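Below is a structure I'd like to ask you about.
For this view, one protein chain was removed and the others were kept in their places.
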Amino acid sequence: MSLFKSNKKIVSNTKNNLITYAILLGFFAFAFIWAQTGEMPRKIQNLLIPLCVYSILAVSLNLVVGVLGDLSLGHAGFMCIGAYTGAVFTNIFETVIPNDFIRFGLALIIGGLFAAIFGFIICIPVLRLKGDYLAIVTLAFGEIIKNILNIVYLGVDSEGLKASIDGTSYNAMLLEDGKTIIKGAMGITGTSRDANFIIAFVLLFVTVMASLNLINSRTGRAVMAIRDNSIAAQTIGINISKYKLIVFTIASFFAGIAGVLFSHNMNSFSASGFDYNTSILILVYVVLGGIGSIRGSVIAAILLYALPELLREVGEYRMLFYAILLIVMMIVNNNEKINDMKKSFMMKFKKNKTVSEGGKN
Amino acid sequence: MEFLSTIISGISLGSIYALIALGYTMVYGIAKMLNFAHGDVIMVGAFMMFTALTKTSLPPIACIIVGTIICTVLGMLIEKIAYKPLRSATSLSVLITAIGVSYFLQNSAQLIFGAGTKQFTPLFGNGSVSLFDGQVVISHNTIVTIIISVVLMIVLTLFINKTKTGRAMLAVSEDKGAAQLMGINVNKTISITFAIGSALAAIAGALLCSSYPILSPTTGAMPGIKAFTAAVFGGIGSIPGAMIGGILLGVIENLSKVYISTQLSDAIVFGILIIILLVKPTGILGKKISEKV
Partner (left out) sequence: MALLEVKNLGIVFGGLHAVEGFNLSLEKGMLYGLIGPNGAGKTTVFNLLTGVYKPTTGTFSLDGVKLTGKNPVEISKAGIARTFQNIRLFKKLSVLDNVKLGLHNQVKYSTAEGILRLPRFFKSEKKMNEKAMELLKVFGLENEASTLADNLPYGKQRKLEIARALATNPKLLLLDEPAAGMNPSETQELMDTIRFVRDNFDMTILLIEHDMKLVSGICEEVTVLNFGEELAQGKTSEVLNNPEVIKAYLGD
């Protein structure tokens, strides 16, 4: 009986995950078939890849905010690093590796790895910090990345790579036959648009699966233990720094992947697009989808990203609406009376369920 | 001589940061929360003054007073509606709420005043003072900014140390529970703290827009974050710390603008924040707080 019960918990977890996968596949099948019929408006076709990008970002940020319980306000910075490194790679190797698919695959790996390395490095000072300080430091890092990339010039000519943080001296350096890749505040233009919806969806699916597997594993438990009670976690032998680093690195990796996807779906982009506001927008998806709920992050990202794009009238008021929702959700979530009501409702519900199950047995 | 004028304008900018940082640090000390929306109160204050200046014939001083009063009420309202229900919530929830409030203010302003920038007229004229045969030119704005900031800091310090309300604020920031037992109305004290912080932010907004006369719904965001950096620099929760931190940060920012790179000056300010938190997370004058096990 007892073992049966514990297995039931595992079964219910798996069932929960299967629902998430089913929703994802349903979304894909719906969009894919609609696109195949040729009836899908251009406007919606253009949304498909960004929807995957923001879903990946929301899921990966949820690993930090929901699972680890730390507030990161610099997620767009990791996306930025992925976007830049991926696009630079594609631009350099455009002629060397003519196969789009292989080149894009490599760009994804490189963008993800670079973002992961930055995530790891940035996490080291963050390890000692908690709560508000940690949030402000991640914000600071995001802004630093943006500021620095905004003044970088990078090009390639017959002599090799040329880089500078000064436009005039860069122009003097680059030879006639050179091609500029990063143009200061103008960012990167003309990256081969290798991203497509199928690849984007596969990446989203992989991100969700990896996140769910992570959460339901030894590592995920350790991370949630740190979130729930870091002192108790330490005294049962859980190395807090190690697990924080793991989560930050994995989350940055996926943010980097999202960045590569983003940059290979744009004619041009610049670092200014990855500012603090983008980080907040991703956070809005995470919070409104339910902190800690991977499925919620995906659904919230898809709905909240698509709605204002489709309904311009909503667009104007959307941020105001999100702002109010954020405040109301936090107040409702933390209201003791409402929580007690929820708890007692759940208890009743559970009791009825076990009674009926007992009857069956 | 460029160095001297850079330092002086840095002190002026820094004293504006200091005024904003005071709001952060007092709220942090008393409510133990990072009021992310504090920077946007500056923006609201500036817009109120802008509207009063352009739509009425009130003198500048009256406009500043109107803006300050509106922000004081706004600060208390924000506390009552958004933060008070979250007194026992996790810092994550409080921070997200504060971000929500910040966005609410920015987007409300955008809907009311439009997303475009407005040209703010300097409140204290365009005059300037020349020193060393014109080698150093200091605008009236800079001088007035420094004077007003210094006066406000002195008044605030006196208020906190000499009045009953001020000492109640100190007591609440030291130990909320004990202060309550001693008969201090904690809710009222927190509310007053928000009121004072917001009033200072409004005045800082007037000074900021007077020196850097461009106004938009996001005007408050960056100075807000930098002022928080200043508060951390000086030691969060410490009032003299916020003053020192603010002025130092303003000077550093101006020096890096002039001698390193305008585009990198924000990155440098944030770099400083990270270094401080790495080396001395309690800041220059902060106290160490450890969790009771």
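Read from first to last, the chains carry the letters A and B; within each, the first residue is number 1.
Please note the rule applied: contacts are C-beta pairs under 8 Å (C-beta built on N, C-alpha and C of every residue); 3 or more make two chains touch, one makes a residue touch a chain.
None of these values were measured; they are calculated from a predicted model.
Visitor: For the chain that's not shown, point to the residue among A:G74, A:G155, A:G220 or A:G259 touching it.
Guide: From the options A:G74, A:G155, A:G220 or A:G259, the contact with the absent chain belongs to A:G220.
Visitor: Considering the complete complex, identify which of A:A140, A:I246 or A:I302 is in touch with the unshown chain.
Guide: The missing chain is touched by A:I246.
Visitor: For chain A, enumerate the residues touching the unshown chain of the complex.
Guide: On the side of chain A, residues 1-3, 5-10, 12, 210, 213-214, 217-222, 224-225, 227-229, 231-239, 246, 343, 347 touch the unshown chain.
The working rule: only the chains that are shown with their structure count from here on.
Visitor: Take the average of all CA coordinates in chain A, do the same for chain B, and state the distance between these two points in whole angstrom.
Guide: 32
Visitor: Sort out for me which residues of chain A touch chain B in the complex.
Guide: Its residues touching chain B are 65, 69-71, 125, 128-133, 135-137, 139-141, 143-144, 147-148, 150-151, 165, 231, 276, 280, 283, 287, 291, 316-317, 319-320, 322-327, 330-331, 333-335.
Visitor: Where on chain B does chain A make contact in their complex?
Guide: Per the touch definition, chain B meets chain A at residues 28, 33-34, 82, 85-86, 88-97, 99-104, 106-108, 111, 221, 225, 228-229, 232, 261, 263-264, 266-267, 270-271, 273-274, 277-278, 281, 291, 293.
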